[in-house]
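Apart from one protein chain that is not included, each protein chain of the complex appears where it belongs.
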Amino acid sequence: MGERTIIPFGPQHPVLPEPLHLDLILEDEKVVGAVPSIGFVHRGLEKLVEKRDFHEMMYVIERVCGICSFIHGQGYVQTIEGIFGLEIPDRAKFLRTIWAELSRVHSHLLWLGLMADAYGFESLFMHCWRVREKVLDIFEETTGGRVIFSVCKVGGVWKDIDNETLKRIVEVLNVVEQESKALTDVFIKDFTVQKRTRGVGVLSYQDAIDVGAVGPTLRGSGVAMDLRKLGYAAYGELNFEPIVEKDGDCYARTIVRVRELYQSIDLIRQCVSKIPDGEIEVKVKGNPKGEYVSRLEQPRGQVVYYGRANGTKYLERFRVRTPTFANIPALLKMLPGADLADVPLLALTIDPCISCTER
Amino acid sequence: MAEVQTFHPVTGSEIVNTAKNMLKEGYRLIQICCTKTPTEMDIIYTFEKLNLQCENFKLPVNVGDTLPSISGVFFAAFLYENEIHDLYGVNFTGMAVDFKGTLYETAVKQAFSMTGAENKE
Partner (left out) sequence: MAFNVIGKTVMKSLFGKPATAMYPVIKNEFYPNTRGNIEVAIDKCNFCGLCSRRCPAGAIEVSKPDKKWEIDRTRCIVCNFCVQVCARDSLSTQRHYTVPMTDKSKRISTSYGQTVQEDA
């Protein structure tokens, strides 16, 4: 039994440039415990809802996160539509699904790049981001923004994508798929990568459920739970199964994300082949009154929104429970028993997005 | 989409038992959310099953109240409870990890416990 040491990890660039801080309790080289702290950049955006009317707030909520910005916007408008009891046109639903899945493709490519960077594969990181660039170009072409799209609105979407562009998107995605295949093979097959990831930070099936892990972290431990199965937006009409890996280690979580990348591309293809013609928005009259909890699946996992409105144009409360918030307890469960050198890798496999968490 | 959502009422003394029951039935905690409006204040506990079924419980509170923590039942609750403690000034007893008000160090203490009307620009 060695002596116990406490090592602070973060908040300055722990593994990715975001302020996550962990106090690691070490026994020699092994982690025996950890205490997280967040809140270094807490912005209180939720509070702004009382001063911006519910149409404007969409643009604020989108800026909660720079990666899943679209899905935050989508979740927000779904909550408001839930309070209104509004049904949006089918084409708008499909368009939202396409943008949401494109977000997932770019988020997973981004994460794979960061992961490669975490174990020192710098050029692999750049290659991942090179492929991701194509997806960002699609965003700019269709929505006007590369990161913040501002296309959702209560009652539908602002912009339509014409069918020709949709076809071209699929063509671009074919290239993206082909190019990612060459890169993801490294994550799946490479010897050194497996040395770093296999058997590291195992989160068992039961633990994953108990600590409330979400998203790929949960599915990497063998739990088939995917909020898209709720059938919100157009997911009810698409054909897919949650992607599950059994092992619960870093490797399994990587594989889940790699496979989800291809699943998302496939979902976009399905959307493009099924998308109906028609309106893209419905008129919204009056102000919302009531409360509603909506749940969506982000690239990082489940996200929960809660909105309450009192019949004026300002909401009383809008809450965002981001996936990273739910995954931090999971991270604490994974850490004990890991080597100090593996901590950055472990922190990364929950795909932390602290800027979301500090909304 | 527009399914009707019910919020079951619950009181502070029942919440731990409610949580235990939910655990027994295979639910897990997905969020705790505090809401303060000019007229009322409550905490919403949302539980979810693996088949995605979800239940909400609503617990009325006031600033300064003390509630038992459910982090003994659901470990993940500690983050939400610390958050509510720091932003709304509701105290919890027996949290698994107690940050003692240092999770969010805001310039104004209990920043969210003021509602928009009292806190105009």
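Chains: A and B, in written order; residue numbering restarts at 1 for each.
Please note the rule applied: contacts are C-beta pairs under 8 Å (C-beta built on N, C-alpha and C of every residue); 3 or more make two chains touch, one makes a residue touch a chain.
Here the structure is a predicted model, which means the values were calculated and not measured.
Visitor: Give me the visible chains that the unshown chain touches, in label order.
Guide: Result for the missing chain's touching partners among shown chains: A.
Visitor: Which listed residue, A:D23, A:E56, A:E237 or A:D266, touches the chain dropped from view?
Guide: Considering the complete complex, A:E56 is the one touching the chain left out.
Visitor: Out of A:T97, A:T143 or A:S221, which residue would touch the omitted chain in the full complex?
Guide: Of the listed residues, the one touching the omitted chain is A:T143.
Visitor: Could you tell which one of A:A92, A:L124 or A:V176 touches the chain left off the display?
Guide: Checking the options A:A92, A:L124 or A:V176, the one contacting the hidden chain is A:L124.
Visitor: Applying the definition given at the start, please give the residues of chain A touching the unseen chain.
Guide: Listed in rising order, the touching residues are 52-53, 55-57, 59-60, 63, 123-124, 127, 130, 140-145, 148, 150, 158-159, 182-183, 185-186, 189-191, 194.
Criterion: only the chains that are shown with their structure count from here on.
Visitor: For chain A and chain B, what's the span in angstrom between their mean Cα positions?
Guide: Centre separation, chain A to chain B: 24 Å.
Visitor: Spell out the part of chain B that touches chain A in their complex, as residue ranges.
Guide: Chain B residues touching chain A: 1-2, 5, 7, 28-31, 33, 35-37, 44, 46, 48, 50, 52, 54, 56, 74-76, 78-80, 86, 97, 99, 102-106, 111-112, 115-116, 119, 121.
Visitor: Over in the complex, which chain A residues touch chain B? Could you list them?
Guide: Residues 35, 37-39, 42, 44, 46-47, 50-51, 78, 81-82, 85-87, 209-212, 214, 223, 225, 227, 229-230, 232, 291-293, 295, 302, 304, 306, 308, 310, 314, 316-317, 319, 321, 325-326, 328-329 of chain A touch chain B in their complex.
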